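This report concerns only the one structure given below.
In this view, the complex is presented without one of its protein chains, the others remaining in place.
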Amino acid sequence: MSRIEKRMAGMGLVLNPPKAPVANYLGTKRTGNLLFVSGRVSEKRGQVGTDVSLEEARLAARDTMLDLLSIIKADIGDLDDIISIIKLQGFVNADSSFNALPQVIDGASELLIALYGEAGRHARTATGAAELPYGATIQLDMVVEATD
Amino acid sequence: MSRIEKRMAGMGLVLNPPKAPVANYLGTKRTGNLLFVSGRVSEKRGQVGTDVSLEEARLAARDTMLDLLSIIKADIGDLDDIISIIKLQGFVNADSSFNALPQVIDGASELLIALYGEAGRHARTATGAAELPYGATIQLDMVVEATD
Partner (left out) sequence: MSRIEKRMAGMGLVLNPPKAPVANYLGTKRTGNLLFVSGRVSEKRGQVGTDVSLEEARLAARDTMLDLLSIIKADIGDLDDIISIIKLQGFVNADSSFNALPQVIDGASELLIALYGEAGRHARTATGAAELPYGATIQLDMVVEATD
C-alpha cells in the first residue's frame, strides 16, 4: 500500500473507484511532468447559502478532491508519484449573499496538505459559478507535478 | 495543405481568418512547448436553456474551437505543429435550470478528437458563467503542446 493511501486510511478515508468522465474528455492529461486534471463536480447537489450549509459544502469539497485523487491514481498508477500540488481551481455554486467561498474550498486544500505535507500546499483560485454541471455544489480541477 | 486542414476540409469545415483580440492581450502566449490560448467567445449570443438550444450551443462550441485553431495557426504557422491538446476550459452562459454543460462543450472536444485523434483527447472543465463578454453563449480557452 502506498504511503499516501496509508495516510488516507489513518484519517478514516477510502478511495472510491475512479469515476469515468461524464462526456468526451480524459480524466487527466500529461505534458512533461505536469498533469492537468479535469474538472469533477461533487455528488452533493444544491446551492451554498440556500440548500447547502458551509460545513456540508466543505465536506463536498473534500470528497470531490478524493474523487480527483482516485482518477489520478488510475492514470499514473500510484499517488506517491505526485511530487507537488501546483494549482487548484474551485468553483462553488453559491447564492449571491454567500461570500465565504475560500472556507468552502479549504475542505479540499486541507486534505491535500494532510496527505502531502509541504508539497501539498498549492496556489488556488476559488470562484462562484452561476451554474455547475448537474446542479452540483462544487467543481474542482487542478494541476500537479508528477515523477518521470 | 497541412494534414489537419485536409481533415477539416474532409469534414466540410473551413478555417476563417484569425480574429484579432478584442482588447489588450495576445491570441496565444508560449512558454517552452506549452501554448496558452486566450479565451474566445462564440459569435452566437444568448443563454442556453432560454434563448439557445442544446444543439445550437454545441455548434457554437465547435465553431468557437475553429476560431481558436485559426488563431493558433496564425501564431505558430501550421496546425500540424500541435503535438497534443492538454486542457480545455469551457464556460457556458446558461440558465440555472440547464445542467447539461458537458454535452455543450463536447461540440468543441469532439472536433479536436476528429482532427488530432488520440493526441486530441484532453483534460477539460465545463462551467456555467453568469455573464460572458458581449452576451456570448460560449467561451473557450486552452493549453496545447507544440513542437520546438
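Which chain is which? They are A and B, in the order written, and residues in each are numbered from 1.
Methods note: a contact is a pair of C-beta atoms (placed from the backbone, for glycine too) under 8 Å apart; a residue touches a chain by one contact, two chains touch by 3 or more.
Predicted model, so just to flag it, every value in this text is computed and none were measured.
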item: Which residue of A:A23, A:V41, A:L88 or A:L115 touches the chain not shown here; value: A:L88
item: Identified contact with the non-displayed chain, of A:L34, A:L54 or A:A74; value: A:L34
item: Touch residues of chain A, complete complex, unshown partner; value: 33-34, 84-88, 92, 94-96, 98-103, 105-106, 109-110, 113, 121-130, 143, 145
item: Missing-chain contacts mapped onto chain B; value: 21-29, 31-32, 36-39, 89, 91, 129-135, 139, 141
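The definition used in the following text is that only the chains that are shown with their structure count from here on.
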item: Rounded Å distance, chain A centre to chain B centre (Cα mean); value: 25
